[in-house]
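For chain A:
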Amino acid sequence: MGVPKKIGVYFCQKEAALPMPVDWDAVAEYARGLPGVAHVEVRSPRPAPDPEVLAHEIKKRDLKVVVVAGDSPGHFKPAFTRAVALAGGEPTEVRLASFRQHGAGADDGTERAKAVVACAVHGVPFGLAASPRPTAVNPATLVIGGGVAGIQAALEIADAGQKVYLVEKTGTIGGHMAMFDKTFPTLDCAACILTPKMVAVGQHEKIDLMTYAEVQDVAGEPGAYRVKVLKKARFVDPDACVACHACMEVCPVAVPSEFDGGITTRKAIYMPFPQAVPNAYLVDAAACTYILSGGKKCGACLRKCAKELIHFDDRDEVVEIEVGSIVVATGYDVFDARRIERYGYGVHPNVLTALEFERLTNASGPTGGAIVMKTLRRNKRTKQDEWVFDAEGPRPGSVAIVHCVGSRDKKYNPYCSRVCCMYSLKFAHLVKEKLPDAVCYEFYIDMRAFGKGYEEFFERIRLEEVFVVRGRSAKVVEKDGRMTIKGEDILKDRLVEFPVDMVLLSVGLEPACASDRLAGILGIDRDEDGWFRETDYNIDPTGTERGGIHVAGVCQGPKDIPDAVAQASAVAARVLKSVVSGRGQGSRASLTVEEIESRARALAGA
Partner candidate 1 sequence: MEDRRIGVYVCNCGTNIAKVVDCDAVSDFAKKLPGVAVARSYKYMCSNPGQEMIIQDIRELSLDRVVVAACSPRMHEPTFRKALQTAGINPYFLEMANIREQCSWVHDDARAATDKALALAHAAVRRVVHHEPLEKRFVDMCPATLVLGGGIAGLTAALELSDAGQPVFLVEKDDHLGGNLARVDLTAPYLDSARDMLADRIRRVLESPKIEVLLRSTLQSLSGFVGNFRAEIRVGADGARTVDVGSVLVATGFREFDARRIEHYGYGRLPNVVTSFELERMLREGRILTRGGRVPKYFAMIHCVGSRNPEYHGYCSRVCCMTALKYGHEIKSALPGAYVYDLYIDMHAFGKGCEDFYRRTAEMKTMFLMYAKGTTPEIVPSGPDDDCEMLIKVHEVLSGEEIEVPADLVVLMVGMEAREDAADVAHLVSISQDKDGWFIESHPKLDPVATTTEGVFIAGTCQAPKGIPGSVAQAEAAAARILGKISRGKIEVDAVFAEVDETRCSGCRMCNELCPYAAIEYDAATKRSRVISAVCKACGCCVAACPSGAIQGRHFTDRQIFSQIEGVLEWASSQG
Partner candidate 2 sequence: MPEKKLQIALYWGAACGGCDVAVLDTNEFVIGVGFLVDIRLWPIAADGKYRDVEAMADGELDCTLFHGAIRNSENEHLAKLLRRKSKVLVALGSCAHLGGIPGLANQVTKQEILERVYLDNPSIEAGNRVVPLPSTRVDAGELEIPRFYRRVYRLDDVVPVDYYVPGCPPAPEQVKAALQALVNGTLPPARSVIGASNRTVCDDCRRRKEEKKVTRFHRPWEILQDPDRCLMEQGILCAGSATRSGCGVRCPDSGMPCRGCYGPAPNVIDQGAKFVSAVSSIVDSKDPREIERILGDIPDILGYAYRFGLPASLLQRSIR
């Protein structure tokens, strides 16, 4: 290298920046020692850098290269670029050293920040200098979560001939998608496209399917993880069960059905849904009279099962598996609509959440797909009045759909859940399709119809005479004995009050409740909203800082089915790449500053 360039390093921060475990002064001190660095400055958040003042300084100090360092230095880059241009310099010589982007959020933030600054000073992309050391890799893969993303990733890997363990928390794979009726915007039936994949998983010789199981502990290192999986007792042998329903028919216990979003009940011995994979029964130990009474009561199913497959002496067991890669595809939970009281969920019987409506309108749902209102009926067993769906129940004459329930709201989830606009439009379509005379209102803020064919779908809904109201509805009240929804129709400049028979709340997506614990077990990060953090938002949306562990689907952030599937496949590429080449990706954390710096130096020289 010739004469060292005169490099200025500016540390800039925004006031609102997240507290990062970075000791800025230490990093600044480190930067001073880097070759070519002529000026280091730690700027306070205010005032914001003024390009003209900066230009003056840069000219005065004769800086040839400017490194802007900080949590999100991109916010300051245009100012520095303009300053360098004003100073007559080369605007391409403004480089970024982004702590946030390059993962200086972990415990060793300061060390990572130093490395990031070093790379910027050398003019080498951080990813290039800090690519983790390859590791040996066990070809087996663990996929956590059996929703569509997990299924896709598992199939993709297994179809390539590699061993996959698929661990699913519930009694069947399928996840949320199995609950859906139609999928937007093509309106194809979710079961039609998902069940063949589920069956393929169930029958795949390379996939070891562990349903009703949870990951308990992960030890080892990238490429060679040892995972403890807790297999909860199903009490029915899934391989031998012929799904004859005999046991279920005699079971006296009824608990809300998870699969039906709680709008119907299931028995204590149950199959989550008819197409479940494995297609076998299991016993909900928390509800089973026999188990709860220690074998003193009931046991009806035990006597009924002709194949004698019910074994109440089954116990949970922990199995240990060894894998090289882990794919996290744990999906999401939906926002609890009870949290927003003004929508009256839980108070008004016909205020439904999206999942409930999905099941209601589903041909395999409790009403055979008929959209009906809940009616009051006396439960013979409990002798109490209950609001239930009855296929013969009254059809709603008017339905309101409220977008952004729990989303885009600083009090609940500040982010956009990304799928609700489209599924709400789908709901409107289904309502109009099944009840052409029903009046349907959509209350929205921004209609986020951004995907392939989405905008056209929105146009179609308008043609179907759905009243699309720009303005999130404010509340559901009882007025003159009728449920009434209130909101502002912004485009028409009116306050609106529609009497409605049914309100559908387009609840947003939230990180699955166990993701906190899982993040701890796996040693991966979550972002401020609780989603798993990827290595790089843009170019590595599936990687994590911990080598060999990948995230796929909604657990990384809300996304629709095509995006989740694409991501799941992308993860498979990562896994297959390491298995095929025999070179796994180690953790970046294992690299020291010195190592990264010397690599950057070498790369810069090359």
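Just so we're on the same page, contacts are C-beta pairs under 8 Å (C-beta built on N, C-alpha and C of every residue); 3 or more make two chains touch, one makes a residue touch a chain; residues count from 1.
How were these picked? Simply put, all candidates are chains of the complex that A comes from, given by their letters.
Because the structure is a prediction, the values reported are computed rather than measured.
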Result, touching chain for chain A in the complex among 1 or 2: 1
Of chain A, residues touching candidate 1 in the complex: 16, 48-51, 72-79, 81-86, 91-92, 94-96, 98, 100-101, 125-128, 148, 152, 156-157, 159-162, 183, 186, 188, 193-194, 197, 199, 203, 240, 242, 244, 246, 279, 306-307, 408, 414-416, 418, 446-456, 459, 470, 490-491, 493, 527, 531, 536-542, 556-558, 561-563, 565-574, 576-581, 583
